[in-house]
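Only one protein chain is missing from this complex, and each of the others stays in its spot.
What follows is chain A.
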Amino acid sequence: MTDSKNHNSLSRFHIAPVFMFRWEESQQSYVLMYPEGIVKLNQTAGEILNRCDGTNTVDDIILQLSELFSEQSEFIEPRVHQFLEVCHDKGWIQPQS
């Protein structure tokens, strides 16, 4: 699987304006905050969202995560695509136009 319904390997995403994404020291994790809510992200999810800055392509993110976690990109790739799909469905990220 390389492409998903809402993006391809060259897509770029940014965090949707409703959300505030940052590292939270007290939780030792990245968090995504929105009106009256907080999502605490596990390490991989946080590292992916941290790269949704409007400049990295999906391929860039896959490459960087492969290096970060010392995994083959074949292993990382479907997981990144799937998670971005989740994030898009949840409205956390938007495609960079």
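Here, a residue touches a chain if its C-beta (ideal position, glycine included) is under 8 Å from a C-beta of that chain, and two chains touch if they have at least 3 such contacts; residues count from 1.
Assume contacts and distances are computed from a predicted model.
Missing from the rendering is one chain, named in UniProt as "PqqA peptide cyclase" (options: "TRAP transporter small permease protein", "Sarcosine oxidase subunit delta", "PqqA peptide cyclase" or "DNA polymerase V").
Touching the chain that is not shown, out of A:45, A:76 or A:93: A:45 (per the contact rule at the top). Listed by residue number, the positions of chain A touching the unshown chain are 17-18, 20, 22, 24, 26-27, 29, 31, 33-42, 44-45, 82-83, 85-86, 89-91.
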